[in-house]
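Here the complex is missing one protein chain, while the rest keep their positions.
All chains are identified by letter, namely A and B, in their written order; residue positions are counted from 1 within each chain.
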Amino acid sequence: MARLAPCGRRLLAIAQRLLAIAQRLLTVLLLLFIVLRVLPADPAAPAAEIGATRQQTSLDEALPMQFAIWLGWLVQGDLGHSSHLDRPVAGLLAEALPATVELAILASSVAVLLGVAGGLVLFALQWGGWQGAGGRGTGGRGTGRRGETRAALAETGTMLLMSIPAFLWALLFILVFGVLLAAMPFTGRLDPGLSRPFITGFLLLDTLLVGDPRAFLSAARHMVLPAVALGIGFAPLVMRVLRASLIEAYQADYILQARLRGLSEEQVLLRHALGHAALPTLGLLRAQCGLLLGAAVLVEVIFAYPGMGRLLVDAMRNTDLSVIQGVVLAYCAVVLSANVLIDGLHLLLNPRPRAR
Amino acid sequence: MSLLVARGLTLEARVEGEIVPVFRGLNFALESGRALGLVGESGAGKSMVGRTIAQLLPPGFAVTHGTMEFDGHDLVAMPPSRRRALLGRDIAFIPQAPQAALNPRRTIGAQLDEHHARLGVRGRRDLREYALAALHSVHLPDPQGLRGRYPHELSAGMCQRVLIAMAFAGRPRLVVADEPTTALDATTQAHIIALIRALQRAQGTAVLFITHDLRLAAGLCDDVAVMYAGDIVETGPAAAVLAAARHPYTRCLQLANPRMTGPRRALYPLPEQMPGLRALARLDGCRFAPRCPIVAEYCLRTDPPLEGTSHRAACIRPGLVPAITVAAEVAPPPWRPAGEAPVLALDGVSKHFVTGGFFRPDRVDAVREVSLRIAPGEFVAVVGVSGSGKSTLGRLVAGLEQPSAGRIVLAGQDVTAGGEAARLHRVTAVQMVFQDPQSALNPRRRVASIITQALEAQSAPGSVREKRARELLAELGLPLELGVRRPGQLSGGERQRVNIARALCAVPRLLVADEITSGLDVSVQAQLLTLLHRLRQDHDFALLFISHDLAAVRHLCDRVLVMHQGAIVEEGPTETVFGWPRHDHTRALLAALPAGA
Partner (left out) sequence: MTVLRWLRSGRVLAGLLAVALVLALAVLAPAIAPHDPEAQDLTMTLQPAHLGSAYPLGTDALGRCVLSRLLFGARLALSVAIPGALGAMLLGAALAYAAGYLGGRTDRLIGRAVDAVTLFPPLILILILVFALGAGPTNLVLAIVLVDWTRFCRVLRHEVRVVVQRDHVAAARLLGFSHIRTLAIEVVPATLPLLVTLLALEMGIAVVVEAIVSFLGLGVQPDQAAWGQMIADGRTALHQAPANLLAPAAAILVTVAGFNLLGDGLGRKLAARLVEDRA
């Protein structure tokens, strides 16, 4: 077969990925179906209630048939009807999904910003202001030992920070900033009295689109504590990845060669070393996606933030099956989209062909 | 005035709490426009000389005495900013591993532009022209296209040319080349050396050429300096040093190199190896004394300085050096009865690999229709450049790959199909000695346990294994206490011997050795080749010796097969093939050898 140009090769890789995605989606739907239909605590439930879903009338059919019917409804966009809230599930999700995604994006940004800043500071501390051309060996032996103790302490500190789960951070922030200092709001999304515009579902964006600066500020203020509480738990991970990739980069031969060509330490760091950290950080984000969304559930509950997490927890308390189903599906869709996006970014940034 | 002068230069390192001298009291001088070869085996300290010039030392290393003057100014005492200004402009470096030396995430063009910008070129058009000119100066094809490529898309040789272009771009006064050809094929090696020589002559640059290969240095450089355990033991004009060495180490090094011409004499077996960093601190007297064939009482107590005029050596008995020789010729192979069945028979064996994704599979023909016979006890070599398929052939014979076509008959049994019966038969028929001892030896096991693994597989009792371990260690010339150590505590040569011992324990009829001497020091390689000759006398096994080192092949093997792009292009008795090559590729391989080999 003829060799394709790099551009063509990339398009082909994307096509292959799309096929893989479709496969995964199907597997997920199957799994979801099994979990919710086949397991014990199942809809022997309120078939007679108002708002009983049409799905429950198909219980008589064989399981594979039920699955096919369910798939059919999904494809048409019918996610069922909430028995508890008496609204179509799709509508509930249309409000909750963007809220959660907005929170997740903000939290990720916080994590990356804090992590990168922290990682750089940590790296500088350990290596005494970048390992570089020292004078008569003073840059050598001295920082070696001292640097190691500093590094060990920093690592232990990072480890301890990582041990604090997001919900404890949330409670701490509410305690300190919300109650004690009364500096930040910690419930809901907007100050009472302000109207909530709804165009895309992303509140910050919507308030800007509508041109309401007061609402924007209010929304922003309400998001600070939840986003930081969620993001700060992941910042140490970003720090670690950054530090590890910087260390790895600095041990690479091309860094030495760059120095031998006379580049200054700043140039070496910015142009050659930091680039090495981009891909691993991306890989970290991809791996942490699910964990971030999971931690967001509790943060939403604690801050009374109207996202998918709160929707899910309420639905579980009220045995609202259709909502549970819909929300879980939505979560999977979000994770899948995030994966696809990050994979795409990875492909763009990575000049090397995929390792065998 | 000399361009680069080292006076009493001492570099020390902090290794596990102790201060160890890496090299001490180093003195050498390099004139403008001349080439100096710094020769030494690994651990001699030569690589650190290059880094000392740039003052980019690893943590824990520091210059404690002496000076390194460039154009009259001491590089060590210079303020860092001034020194950094010299790098890349007046002093340039050519590295050892070309592909690792370039940033894998930036294009060749971007890295060239960065360097040229530092040299003062401004503007996109100028940068482009300079880049194209640079690539042209090192004879790289399609400079336009190359600018947009990434390092992993280029071969090692091409990357090295790019690095050479960058080094000479600023018209430097000094170029330090640290083992620039070690990672390259023999043919590419020759081209790179020629390129460096041409550029050096054209620009009148001084070159410091660091290498482990004395003949290579002598071929390229005007002067050579031989290093041993941190000291310069001999220095002088290249031709003089090569023809009439005045230090026993230099002479032994020459005698340890297998030759392509002349009678097949035994290699000089220098016992043990060069003292490591930590042992250095505890040695008094001449550092070479423990291994020196002409050692005297005096040598153990005092360290002799360099004596002589233009050709100097650090030895008190330079007169005795020419007398060091190896008398014996290589022993002929043991006699075997005629008409024995071959231990290995390959018929039309092919192997191809399919790479690439689902939509466009890519087929690589690694081995093409290879047929060969190996008689019992015969030592046969397979030579070729990397990518010729010789490693794959070895793996097919050993059973690590299944052939795509053809037949493999091993010790009388057809093992082509694979399967459990074939695998069990293979255990006593063929064993493999792997190339990389790091990956070939389980780092968590002790040596005694590793070498008797064959017995462990048969569930032999511990006492039997202990006894066999002792036997094997003695046979391979390893001290008994090595048995309780782990691979990480062994030197490269010792690890290779453990590798061989493990393979021999299973008493195979055929041994496959895949590049077992590459990356080893000359003296260690000599020990290994001598060992294989001795084992041949005492044991009954055939050897399939895969290598790119023609001289080693000539020394060791009766027959040789030349592989090129997966097929065998020439075969025959070693002397015949090397003396009267018929195929173009064989001729190319022989032509690439450094002069005087």
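The working rule: a residue touches a chain if its C-beta (ideal position, glycine included) is under 8 Å from a C-beta of that chain, and two chains touch if they have at least 3 such contacts.
Since the model is a prediction, treat every value here as computed from it, not as a measurement.
Visitor: Tell me which of A:Ala94, A:Leu160 or A:Leu347 is the one touching the absent chain.
Guide: A:Leu160
Visitor: Thinking of the whole complex, not just what is shown, which of B:Ser137, B:Thr250, B:Gln431 or B:Ser547 touches the missing chain?
Guide: The single option touching the absent chain is B:Gln431.
Visitor: Could you please point out the chain B residues that touch the chain left off the display?
Guide: Those residues of chain B that touch the unshown chain are 276, 398-400, 423-424, 426-427, 430-432, 434-436, 439-444, 453-454, 456-458, 486, 488-491, 502, 506.
Visitor: List the chain A residues touching the unshown chain?
Guide: 23-24, 27-28, 31, 35-36, 39-42, 152, 156, 159-160, 162-165, 167-168, 171, 175, 179, 289-295, 297-298, 301, 312-313, 316-317, 324, 328, 331-332, 335-336, 339
Everything that follows uses one rule, which is that only the chains that are shown with their structure count from here on.
Visitor: Going by the contact rule at the top, pick out the chain B residues touching chain A in the complex.
Guide: Answer in residue numbers: 14, 54-64, 76-77, 80, 83-89, 92-93, 95, 97, 100-107, 114-115, 118, 150, 152, 163, 166, 355, 357-362.
Visitor: Quick check on the complex: what are the chain A residues that touch chain B?
Guide: The contact residues of chain A facing chain B are 1, 4, 12-13, 15-16, 131-141, 143-144, 252-254, 256-264, 271-272, 275-276, 351-352, 356.
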